[in-house]
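With one protein chain withheld, the remaining protein chains of the complex are depicted in position.
And then chain A:
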Amino acid sequence: MGHRRSGGCYVVCRSCLSPCVRSGNDRRKEDAEDPDARQARGGPWPSFVTGLKRLAKDESKPYAPVMKDLLGQLEHSYETRKGYWKGGTVGVIGYGGGVIPRFSEVADKFPASAEFHTLRIMPPPGMHYTTEVLRKMCDVWEEYGSGLIALHGQSGDIMFQGCTSKNVQPAFDALNDMGFDMGGAGPALRTSMSCVGHARCEHSCYDEPRAHRLVINEFLDEMHRPAMPYKFKFKFSGCPNDCTNAIQRSDMAVIGMWRDDMKVDQKEVKAFVAERGRSYVIDNVITRCPTHSLKLADDDTLKIDNRNCVRCMHCINVMTKALHPGDDRGVALLLGGKRTLKIGDLMGTVIVPFLPLKTDEDYEQLVDIGRRVMEFFADNALEHERTGEMIERIGFANFMDGVGLPIDPNMVSHPRTNPYVRMDEWDAAVAAYEEGRKGQGAHNKGGQS
């Protein structure tokens, strides 16, 4: 394969990824001689520092001195290995959140970037843009901000970074006039994300942008006037591939799901087997099924045990022409995902195995479940406690009882392993279970309709 020079700094072997790197000391010595260039220099990946420098050199623009000092502070951070921003209170009229205030702790050295606030602005669902609207945003940010925009932050916001306190209001007014609104920050409903979904994906099991807008726009008061115990996040993924990472990264994950048999085009199955060979199909499709629900028949068609399929998406991902989600589509809802602080990582867990999402009433039902969960959270969580932690503290069954959602065996990996519970209301619970089964009607496949 040979070696590839990347920017004079690193030499990386293509086949083994092993480097021939000069020692850190050598590089530090060289960096000291050329400190300005050290973060930007070389390499095939686009450099953010190159962009910062261009803004800093843009003498005709009001942000040039700001960006010059911002680069100075960043260099200072690289030299001392410390950050120098502190928070504060900055906002726009009528809203209690959405601006991330940043005041420099080294403003005496770098006065022009002493105030470098961020405006979190919600993008359209799926992060689609016209070039026209992006250019207008650039114009606004040239006039009022630093010329630096992150597309996008981890929360899903467009982050207009680098604004003085004075310019926050006029910058927001200009963006608001364009039809854009502030996102969430602090103990509030947060900006949401939805996958590309209906716009360009054949796996999509519901109209994600519709659900995204309907749910978030219903609860804007909770976003713009933070008054919850802590943050609350929705994320919308069109299928169990979960491209928005909703199960781990949101309080309520809305995951596309189907309930009937997956759709199979046996002609395309045969074509796939003919193209890739039987052993490829056996190794990479049949034996990769987590519940052993696939069988390659002698005539090169697929036999599928749909009752035991867990909708994991693998076979559909591999055989995109031959396999598709079924027609009885909707969503599964999982609640309580978060990372680390305070009690450790939590995945979201199933609170609704299946909610059809086709009619207007179905979508209203989704909003209603969202409202019940958020209200319960607002009433019962401790300060700075996320939904997952609240459930950990009060118990899942109590939570479900509190929000008025029926329990289902799809909600556990396995039943309890210890006897430490009072069971004197067992008979009543059995009666409720029998009542629930009657109510499930035609779709009695363990799902809840």
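Everything below uses one rule, namely that a contact is a pair of C-beta atoms (placed from the backbone, for glycine too) under 8 Å apart; a residue touches a chain by one contact, two chains touch by 3 or more; residues count from 1.
The working rule: contacts and distances are computed from a predicted model.
Participant: UniProt names the one chain left off this complex as which of "Cytochrome ubiquinol oxidase subunit I", "Dissimilatory-type sulfite reductase subunit beta", "Transketolase 1" or "Putative ABC transporter ATP-binding protein YxlF"?
Facilitator: Hidden chain, UniProt protein name: "Dissimilatory-type sulfite reductase subunit beta".
Participant: If I consider the whole complex, including the chain that's not displayed, which of A:S192, A:S293 or A:N380 touches that chain?
Facilitator: A:S192
Participant: Per the definition of touch given earlier, which of A:A297, A:L341 or A:V412 contacts the omitted chain?
Facilitator: A:L341
Participant: Among the options A:P65, A:P124, A:G326 or A:P406, which residue touches the chain absent from this view?
Facilitator: Residue touching the chain left out of view: A:P124.
Participant: Taking the entire complex into account, which one of A:C243, A:L294 or A:I407 touches the absent chain?
Facilitator: A:C243
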